[in-house]
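Right after this comes chain A.
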Amino acid sequence: MRIDWGAAWSALPVLLQGLLVTLQVTLLGMSLALLLGLVWTLSRRSPRRWISYPAAGFVEAIRSTPLLVQVYFLFYVLPSYGIRLSPLATGVVAVGLHYSAYTSEVYRAGIEGVPRGQWEAAIALNLRPLQTWMSIILPQAIPPVIPALGNYFIAMFKDTPILSAIAVLEVMQTAKILGSETFRYLEPFTLVGLLFLGLSLVAAALVRWAERKLGVRSASP
Partner candidate 1 sequence: MSGVTIDLELLPPLFKGLTVTIQIFSGAAGVAVVAALGGGLGRLSGRCWIRAPATCYIEVFRGTSALVQLYWVFYVLPFFGIEIGAMAAGILVLGLNAGSYGAEIVRGSILAVPRGQIEAAIALNLTPFQRMWRIVLPQAAAAMIPPATNTLIELLKNTSLVSLITIADLTFQGQIIRASTLKSAEVFLLLLALYLALSMVIRTFMRRIEKRYSLSWRPVGGLT
Partner candidate 2 sequence: MNPPPIVRIRGLSKRYGDVSVIEDLDLDIAAGEHLAVIGPSGSGKTTFLRVLMTLERPDSGTIEIEGEDLWLMKRNGALIPANPAHLRRVRAKVGMVFQHFNLFPHMTALRNVTEAPIHVLGLSRAQAAQRGVELLAKVGLEDKLDSYPHQLSGGQKQRVAIARALAMQPKVMLFDEVTSALDPELVGEVLGVLRQIARETEMTMIVVTHLMEFAREIANRVIFFDRGRVREDAPPDEIFTNPSHPRTREFLRAVQLTA
C-alpha cells in the first residue's frame, strides 16, 4: 500500500472545511468553559455549604467521567426534556461543560496564589466584595494561569474528534465519510493526524511563549 498523493490532495479541501468546524467548536467550547469554570470556582468558595458542596461534587464528577458518555447523555437525554439542540450545539455544550471542570481547578490555583495581604488590603480599603474580586483578586489571579488555560485549550481541541460519535461534521467525521466513500482511509486519517500534530505543536509553542512572557511555569494537563 502506498500513499496516493492525488487522493490526499483532493481530500485536503474537504478536510480543511471539517477543521474549520473543529476550530469553531473549540473556540465556542472554550468560551463556555472559561465562563462556567469561574462560576464553579466562585461557587466552591461560597461560605454556604449548600452551594459549595454540590459545586465541588459536580466538578469532581465531570472530571472523573468520560467526555464521550457525557456527550451521549446530552445528545440523547436533553431532547426527552424538550431541549432540542443541533449536534454541533450539543457538542459545544458538552466540551464546554467538561472542560469547565478543568478551568475551575486552574482558576482555583490562581486565586489561591494571590497573597493574603491583598484580601486584607481590600478590606482595609473598605471595598465591596464585587469590587474586590473584579479589581483586586482576578486581575492578579488570571494572568499567571493563562498558560495552564492554554494547555486545556489544546487538550479540548484534541478531544473534539469525540463529537464524531454524534455525527458533528468536524474534521474526524469528515475523514470517516471520505474514507467510507473511497475505501481509502490511509490518506484522510493520516492527514487528520498531521493537521492535529501541526496545530498542537504551534499552539504548544504559543503556550511556552506565554509562559516566558508571563514568567510562569505550568504543568501540562
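Candidate entries met the following condition: all candidates are chains of the complex that A comes from, given by their letters.
Couple of notes before you dig in:
One rule holds for everything that comes next: a residue touches a chain if its C-beta (ideal position, glycine included) is under 8 Å from a C-beta of that chain, and two chains touch if they have at least 3 such contacts; residues count from 1.
Model, not experiment: these values are computed from the prediction.
Touch with chain A in this complex holds for only one of 1 or 2, which is 1. Looking at the complex, you find that chain A touches candidate 1 at residues 1, 61, 63-70, 72-73, 76-77, 80, 158-162, 164-165, 172, 176, 179, 185-186, 189-190, 192-193, 196-197, 200-201, 204, 219-220.
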